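Below is one structure, written out as structure tokens; the observations come after it.
As you look at this complex, bear in mind that one protein chain is not there, while each of the others sits in place.
To keep things simple, chains are lettered A, B, C, D and E as they appear, and every chain counts its residues starting from 1.
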Amino acid sequence: MSNETPVLFITRRAHFNAAHKLFNPLWTKEENDEVFGKCANEHWHGHNFDLFVTIKGHANPNTGFVMDLKRLKTIIEKEVVEKLDHKNLNLDVPFLQGVLPSIENIVIAIWNILILHLPENVKLHKLHLIETQNNSVEYYGPNIPF
Amino acid sequence: MSNETPVLFITRRAHFNAAHKLFNPLWTKEENDEVFGKCANEHWHGHNFDLFVTIKGHANPNTGFVMDLKRLKTIIEKEVVEKLDHKNLNLDVPFLQGVLPSIENIVIAIWNILILHLPENVKLHKLHLIETQNNSVEYYGPNIPF
Amino acid sequence: MSNETPVLFITRRAHFNAAHKLFNPLWTKEENDEVFGKCANEHWHGHNFDLFVTIKGHANPNTGFVMDLKRLKTIIEKEVVEKLDHKNLNLDVPFLQGVLPSIENIVIAIWNILILHLPENVKLHKLHLIETQNNSVEYYGPNIPF
Amino acid sequence: MSNETPVLFITRRAHFNAAHKLFNPLWTKEENDEVFGKCANEHWHGHNFDLFVTIKGHANPNTGFVMDLKRLKTIIEKEVVEKLDHKNLNLDVPFLQGVLPSIENIVIAIWNILILHLPENVKLHKLHLIETQNNSVEYYGPNIPF
Amino acid sequence: MSNETPVLFITRRAHFNAAHKLFNPLWTKEENDEVFGKCANEHWHGHNFDLFVTIKGHANPNTGFVMDLKRLKTIIEKEVVEKLDHKNLNLDVPFLQGVLPSIENIVIAIWNILILHLPENVKLHKLHLIETQNNSVEYYGPNIPF
Partner (left out) sequence: MSNETPVLFITRRAHFNAAHKLFNPLWTKEENDEVFGKCANEHWHGHNFDLFVTIKGHANPNTGFVMDLKRLKTIIEKEVVEKLDHKNLNLDVPFLQGVLPSIENIVIAIWNILILHLPENVKLHKLHLIETQNNSVEYYGPNIPF
């Protein structure tokens, strides 16, 4: 590692607009309403989601880049945004089938997709999924201690 | 009007998260897809909507207020936000029944509700409905010339 | 006007952090609490205020400027921001003495100061004073009809 | 107009990152430095520009749209953003040749391009060009009185 | 822990508008003015404060939630926002008595309140208190090494 540049963290923003509801099919409607409140509305509601994808790595001396952000953008668009944008997160998304689409579960599912598609010289460091200006979730992968 | 303070414009922001789709029931699925693209997704999509309500009037010399913003907030919450937040704009909203919920049609419908509930000493001046950071609509009422 | 460029509207943002309370000294404490609620807290509260100053005029063919924004910035800083920033709007500001500092009354007072200091080739068009992300006031001067 | 919906104002945001300098070739370097200050730096500086394009028109009863925002986006991208994004506004832009690229002159030039490409059923109402969070310009076309 | 979901970080935003001044009562007015500058203005100044509260925990498999954000909101509103909003941070807040209300000291005091009220299955991870768009403080609790 002696000739390498230091480790840097690069973040790319993506955006998607989607519908969902919070509903546990093992519960009654009353139980769902009590736990999830208006988020359980059977006819769905929706959000403008912002997703910040942070990778880490060493900058390439020839390009100054940890990773070409155009390439990162393309991966995020193809693997995540195209599958979520203007979709119903409960019904339309293959990688969310059978998942209760809380922001916690969505962000874990996105992580599990993205790690399959990044080049070997970088690591996925963090996902930050913003549902509203008041609510968001961050995920650093499955190995963070409580 | 000799003793009155000048006319001022007061704006209150409201917020709601809702699902909708753009779909004309008189058209085939193909025609809808061609015109509305991914906004026609049959399983809905959704947005975080910001609504800026602007009224105009003279400031009351005793309060300095054109209108008590707490009162304006209460009207907007009761008449608009409670009926739209975490709802499906195609299915759940009495004042949007039979309306294709484009931002244009939504904002006209909100205007027609709000003018019924404002006090006589102010006028509704403008509604600004922001669907995404890229798309928004403004409406100044039905009497604006083209 | 045949050789003049078209009319353009230029906006400069300023910022100040200030304390105030809403309190009518002709009323009892109970009356103030009823009308102004928590804004009447006797020990003050405060805000980060954003002020957007919009002027209009023709662009100078030699500079491309309606008005040098550095000069406009200097006027706003000297005449408005220095007198309001980190001040108590009820106690510390000469041009607000005896004024109930609602955003309506503040913006009128700022207008009356700024029109004295602008060059003759531009007109003050609008002031937009933002108290919180939910509440703001716009003022176009004293001659706007209701 | 009896069967028409009311007039609405639709705004689409665009974005471009560009270099420029403010420099009048008829003046000496000293005169340019005095008038334009650091904006005259001979080696250029740059900005992230946000452009808000507002059109007005009647909503089509079949679509709910004043204008298909996808089509408006395509026009703005092709006629404006592709010609300005990652460009030098003094050197690279055909429609700015010989123009001192102040935000005033840029916005007029963008207006003169866009009016050639909009459909007949809408009118270009306003351009709002934001250079920094402190500085912006609005233009409503050449016929606004001072 | 073998059956548990991974650790996630959930953030809820709160907001309060408050007055304060920076003033050390053990010093003279001159010493305070020298150290604190305009922040020492005896008649107070104020801010719109944004507070981001981040907790960490495992998502509950039945709800998808690390913690019900409605419950987190209620705790923050009751224990923090109601005690700070539209208050004077030097005079009105029981948990800030005798504390010089710098953003550093405010955020530590909020931490010490919030940890008393969170459920056992989550941990308070970070508080981010934003005083202005230029100034903010983050606190991760008392055990972070320098």
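Definition applied: a contact is a pair of C-beta atoms (placed from the backbone, for glycine too) under 8 Å apart; a residue touches a chain by one contact, two chains touch by 3 or more.
Predicted model only: the values in this text are computed from it and were never measured.
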Query: What are the shown chains that the left-out chain touches?
result: A, D, E
Query: Considering the whole complex, which of A:6, A:25 or A:94 touches the chain not shown?
result: A:6
Task: Can you work out which residue in A:22, A:66, A:124 or A:137 touches the chain that's missing from view?
output: A:66
Query: Tell me, which residues in chain E touch the chain that this view leaves out?
result: 22, 24, 26-27, 35-37, 99-105, 107-108, 133-146
Message: Which parts of chain A face the unshown chain closely enough to count as touching?
response: 1, 5-13, 54, 56-59, 62-66, 68-70, 73, 123
Message: Residue by residue, what part of chain D touches the chain that was omitted?
response: 15, 17-20, 38-39, 41, 43-48, 85-88, 91-92, 132-133
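Note that only the chains that are shown with their structure count from here on.
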Field: Required minimum of steps from chain C to chain E, each step between chains that touch
entry: 1
Field: Chain whose Cα mean lies nearest the overall Cα mean
entry: B
Field: Mean-CA-position distance for chain E and chain A (Å)
entry: 27
- prompt: With chain centres defined as C-alpha means, what is the inter-centre distance between chain A and chain B in Å?
  reply: 31
- request: Can you tell me which residues of chain B touch two or more of the remaining chains?
  value: 133
Task: Name the graph shape formed by the protein chains and their touching pairs; answer line, ring, star, complete or other.
output: other
Chain-chain contacts as defined at top: A-B, A-E, B-C, B-D, C-D, C-E
